[in-house]
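Shown here: the complex without one of its protein chains, the others still in place.
Showing subunit A:
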Amino acid sequence: MEDKEAVPVPVQSDFNPAAFVAGYNREPIYFDEKFVYLVTDINQDELIMQRRREIEKEIWESTSLISEKEDLGSLEAEYITDEVYQSKVKDLLRKYNYIRRTRPDGNCFYRAFAFAYFERLLSHQREYEDFKEIIMKNKTNLMTSGFSTVTLEDFHETFMEVVEILSKGVSAQEELYRVFNDQSYSDYVVVYLRLITSSQLKLNADFYQNFIEGDRTIVEFCHQEVEPMYKESDHIHIIALSSALDVGIRVRYMDRGQSTEAIAHDFPEGSHVRVHLLYRPGHYDILYPIDAD
């Protein structure tokens, strides 16, 4: 047994290790006059983290952060034996022609949204100017949301580096794709959107509190479900981000529901839709409408 898997406990003269261990109901692997070693105190966190890293690696090797555009017909093959899903795919095919997949790592909503919207801005330069203004205004909100100025500046700067690429217009399509597949830049974009989402929730806590289950406060919710990476997004996150940036998002739901259509929800309700996402339980991908504006 290696030492690192055991906890050495220095023993004092008035302390009887045998009695302690017996009363404690755990197996000592070894003890002498100086130390008791317990075999049970293995660093479980590291084992769990290691296992998690292995799973991540598998996912990372099989899916890129943002994939190339694919014909939407590829979805049909995925659900060949499933009638509920098949009718929904058929419905989607009437409205959309391409799909772009994202890596299922819990950040997919933010990453899918960011890529889809940024890609749109390449060819909508007027909208791009408005977006930059919104981002600058939003920064003031972030400053008052309790984040450290140092870390905030860091995220803002890197986020703006990516945003600046958009000023080059459609010729920057390849560059945008490359940056979104560069883990650190791509994740910085995700983080910044998480911070915007969090500050929107906190600034409108009275409203958003109604959507939170259990007795968590908005601040707790943001700490646990919004700010940490890899935490999945729900309606509340989507409402907050789409409102904060004033960008309409249409989500098409492909689930077990009885409808033969992939039902659409627009966030915020009644907004001008600029980004289309496909939701399948636990995951978001990007959709390209046939009649894009």
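Here is the rule we go by: a contact is a pair of C-beta atoms (placed from the backbone, for glycine too) under 8 Å apart; a residue touches a chain by one contact, two chains touch by 3 or more; residues count from 1.
The rule is short, and it goes like this: contacts and distances are computed from a predicted model.
K.L.:
Determine which name in "E2 ubiquitin-conjugating enzyme", "DNA topoisomerase 2-associated protein PAT1", "Nicalin" or "Eukaryotic translation initiation factor 3 subunit L" the UniProt entry assigns to the undisplayed chain of the complex.
P.N.:
The missing chain's protein name, per its UniProt entry, is "E2 ubiquitin-conjugating enzyme".
K.L.:
Determine which one of A:Phe147, A:Tyr253 or A:Tyr288 touches the chain that has been left out.
P.N.:
Residue touching the absent chain, from the options given: A:Phe147.
K.L.:
Which is it among A:Phe155, A:Tyr208, A:Phe221 or A:Tyr279 that touches the chain not included here?
P.N.:
The one listed residue touching the chain not shown is A:Phe155.
K.L.:
Taking the full complex into account, what residues of subunit A touch the chain not shown?
P.N.:
Against the missing chain, subunit A presents residues 3-10, 12, 15, 20, 24, 26, 36, 38, 40-46, 48-49, 147-148, 150-155, 158, 183-185, 187-188, 190-191, 195, 223-224, 227-229.
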